[in-house]
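What you see is the complex with one protein chain gone and the rest in place.
The block that comes next holds chain A.
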Amino acid sequence: MSPGAAEGGFETSSAATKKHSKKPKYSRFTQQELPACKPILTPGWVITAFIFIGIIFIPIGLASLFASENVVEIADRYDEDCVPSIYASDTLAYIQSSQTNKSCTKTLTVPKKMKNPIYVYYQLDNFYQNHRRYVKSRSDKQLRSKANEFETKDCSPEATVLVSNKEMPIVPCGLIAWSMFNDTYRFSLNDKAIQVNKKGIAWKSDREYKFGSDVYPKKFQSGVIGGAKLDENIPLSQQEDLIVWMRTAALPKFRKLYGKIEVDLEANEKITVVIQNNYNTYSFRGKKTLILSTTSWIGGKNDFLGIAYLTFGGLCLFMVISFIFLYVVRPRPLGDPSYLSWNRNPDGLLLN
């Protein structure tokens, strides 16, 4: 790791000279004399290392930032706007009532040309999918195969339901499935509907392995209704919204893929979205945001990496400058034995 490090040759060499019949077999390992390189932190190579890091980091930062800037993203928070003003003081009553009209129309302006595919996400805020009670409340076995229908022990309290005094398993069981997101979006441009492709939004591995093609929803949402309902005639492996939802997020603010728009959108086009605002985030003041975004090599719009790289690269160069400055102002010869206290203090008293 040290550019200036040569093979250290400071082993005491007297060992090899003596031989005796009772000696244990000589080896460099047993004598602790393996050839070793001993790098030391000379100003030269520390400064070089920091320059090197700075020089690498800044371009990476620039590239990341550039990629992130190139991503076109439309974000529209709608949870407040979509509540009629008469319910503004009691949003909970609005969202929990089955009588109210939940649909809501919004207009989005495309700031820049967006090339397809354009990803449609919903973003939830202050939603703890990583809560311990929530994240464990699922049964991977049950999701995988029909044979494991009764594997619901982790799913409480959404594990089973009483049907004529018999405990019947809920498929898919658990809080995660039960609370599935159920807002829907319909996009149109100049009164012409934009198709949103909802196929292939889940991970291929999940569709093929984690969610069985022979598992059909059963007794789902039969008690208290939490979130979305599932079509009992479609196997879980094709219920991609569910699969996406069940990939739990690690942060309380997360985006999940809703679908893909496979046409280009031109700048300044106005898109109309009709939102079915069903999902209750009002009880815990969660925000709901609709996101339309293109993508780049580093993913969606996220300036963090770029900024972090630039900052750190800059800091490195700053450190280089201060090291050089220190080196010039207070040069310190390395390895000067006169700095050893016992050389200054003739009696070897270690009072330094």
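By definition in this document, a contact is a pair of C-beta atoms (placed from the backbone, for glycine too) under 8 Å apart; a residue touches a chain by one contact, two chains touch by 3 or more; residues count from 1.
What we mean here is this: contacts and distances are computed from a predicted model.
Trainee: Match the chain absent from this complex view to the correct UniProt protein name in "Importin N-terminal domain-containing protein", "Ribosome biogenesis protein erb1", "Phospholipid-transporting ATPase" or "Very-long-chain (3R)-3-hydroxyacyl-CoA dehydratase".
Mentor: "Phospholipid-transporting ATPase"
Trainee: Out of A:F66, A:F284 or A:F325, point to the residue that touches the absent chain in the complete complex.
Mentor: From the options A:F66, A:F284 or A:F325, the contact with the absent chain belongs to A:F284.
Trainee: In the full complex, which of A:Y78, A:Y121, A:F187 or A:Y216 touches the chain missing from this view?
Mentor: That would be A:Y121, which touches the missing chain.
Trainee: Footprint of the hidden chain on chain A, which residues?
Mentor: 1, 8, 10-12, 14-15, 18, 20-24, 26, 30-32, 34-41, 43, 46, 49-50, 53, 57, 60, 64, 119, 121, 123, 127-135, 140, 157-158, 175, 178-179, 203, 205, 209-210, 226-227, 247-257, 280, 283-284, 297-300, 302, 304-305, 308-309, 312, 315-316, 319, 323, 326, 330, 332, 334-343, 346-352
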